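Note that this complex is displayed minus one protein chain, with the remaining chains in position.
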Amino acid sequence: MSNDGPTPLERFINGILPENPVYRQILGICPTLAVSNTMEGALTMAGAVAFVLICSNILVSLIRGLLKPHLRILVFTLTIAAFVTIADRFLAAYMYDMSKLLGPYIPLIIVNCIIIARCEICASKQRLGAAVMDAVGQSLGFMLGLMSIASVREILGFGTWFGKWLGWRVIPAAAPEIWSNWVIMILPPGAFITLGLLMGVMNWIEARSRKARKAVAA
Amino acid sequence: MNYLASLLVLAITTALINNMVFHFFVGNCPFIGVSRKVDMAFGMGAAVTFVTTIAAVLSWIATYYIMAPGAPLATWLYRALTHDPVKVSDLSILSYIVYIFLIAWAVQLVEMYIRKFFPALYKAFGVFLPLITTNCVILFVCLEIMKHIGLDAADPWGLDKALVYAFFAGFGFLIAIVIMAGIREELDHCDVPKPLQGPGITLIIAGILSLAFMGLTGVDGNLARMIAKKPATAEKAATPQAVDVHHSYSVAPDQPATLNP
Partner (left out) sequence: MKNSYIGQAWLVIVLSLCFGVALAAVQTALNPKIESNKLRDTIGQIPSLVPGAADGKAETIGGQTVYRAVDAQGQHVGWVIPARGQGFADVIELLVGTDKDVKQITGLYVLKQLETPGLGDFITGDAWRSQFKSKPADVPLVITKTAPKTDSEVQGITGATISSRSVVGIVNGAVEKFRSAVANE
């Protein structure tokens, strides 16, 4: 029973699109919305989530035989909280600016439903290989989701892409009379509206491809 | 008077301006998941407010006496053990773990207490209680309070301020989720484009609501200034001419904010 689930490869691919944490499962939207106004913040956040997710999936998968059913949530929470603390300290030591920018949203990874859901659904039931691939796939999916929102918001809001790290300007700064930055995209409303519209676009694409597949089959 | 005023400003700032959902984006999962019916939304909001307040008090006590840099209890123990009279203890690395377990514990406690003594209340919002443990609002409030305790805190809070902050943070969440549920009940009669149905349209509405709440920005600053009229020598000197230009969002997005030519 314990190894009947999807294979590692299926787990990996599932995480990226069919079960994308942001667009499909709609889990962990708090950081998705809060840190997605620059690419740097989004990538750092995705990195921190990936670290915590992979580490806790590995640990939970290794000790899955020892878990008592009624204590498992407690063990998951303890594991996640410890890894989040470690990630938080590392950011504060080596990427202090990012740590200041992300502020409370790093510790809020503890209550991010993605991680506890993956521990519950996959890592506590499957072998190490599947658990690792699942964690990598889900983190990649989360990163792609965050980056898609952050791209829209940073380009429209600041006119840059990776502005703080690479200094790329997408919209030339020289023509404020033609295009001025959409301040609203940097602010909270921009986050909600961007995510809502992107979610609509994703659903639309999926509906179309499903229809196309049906037409081919028929 | 000044004390009450500062509490009032804190309350208004927390509940309306820096609203948990619309400004800090915390508590979005229940905000989107449990906002279909007004009564359910109200139950969820009330439960969150209740638990946030209790968890905030618990975490304030734990932080102030044990975990913050220089906390009296831990420092006393540390000094007693090491015979080192100057050093202070700093257990803040443990704070995330402690908070999450305090929250889980508070949720359990509240659930048992309410089930035993207020069965009617339990019926109204008992089902939401287990879900609340992973609600970001509560952990966020604990973290904010942590920032205001300790030797190097720029603006130290006592238990009173922490309590006001926590209650109004929960209250802000309650306001947000009830408004959203009211809108979504009406939305059932609307013809929403298919791809946007469900979370999509909810997020877009949340964006518009958040835009509306942004209109309240600046109320806190002006309120604080209005109440604290008297320390005006420095303040007045800074204000004589530029009174007619309002700092509002309508002035600006189309003109880059630079110095006047």
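Observations
Think of it as A and B in the order they're written, each chain with its own count starting at 1.
Convention: contacts are C-beta pairs under 8 Å (C-beta built on N, C-alpha and C of every residue); 3 or more make two chains touch, one makes a residue touch a chain.
Keep in mind that what you see is a predicted model, and the values were worked out from it rather than measured.
For the chain that does not appear, the touching partners among the shown chains are A, B. Of the candidate positions A:V49, A:A82, A:I106 or A:A123, contact with the unshown chain belongs to A:A82. Mapped onto subunit B, the footprint of the missing chain covers residues 13, 17-18, 93-94, 97, 152, 154-155, 217-218, 220-222, 224-225, 231, 233-235, 237-242, 245-247, 249, 251-253, 255, 257-260.
The missing chain lies against subunit A, touching residues 37, 63, 66-68, 71, 74-75, 78-79, 82, 85-86, 89-90, 92-94, 96, 157, 181, 183, 186-187.
As a working rule, only the chains that are shown with their structure count from here on.
Between the CA-based centres of subunit A and subunit B the separation comes to 24 Å, rounded to the whole angstrom. Against subunit A, in their complex, subunit B makes its touches with residues 22-29, 32, 93-94, 96-97, 100-101, 104, 133-136, 139-140, 143-144, 193-196, 199-204, 206-208, 210-211, 214, 249, 252-256.
Contact residues of subunit A toward subunit B in the complex are 26-27, 29-30, 33-34, 77-78, 81-82, 84-85, 88-89, 104, 107-108, 110-111, 113, 116, 176, 180-184, 187-193, 195-197, 199-204, 207.
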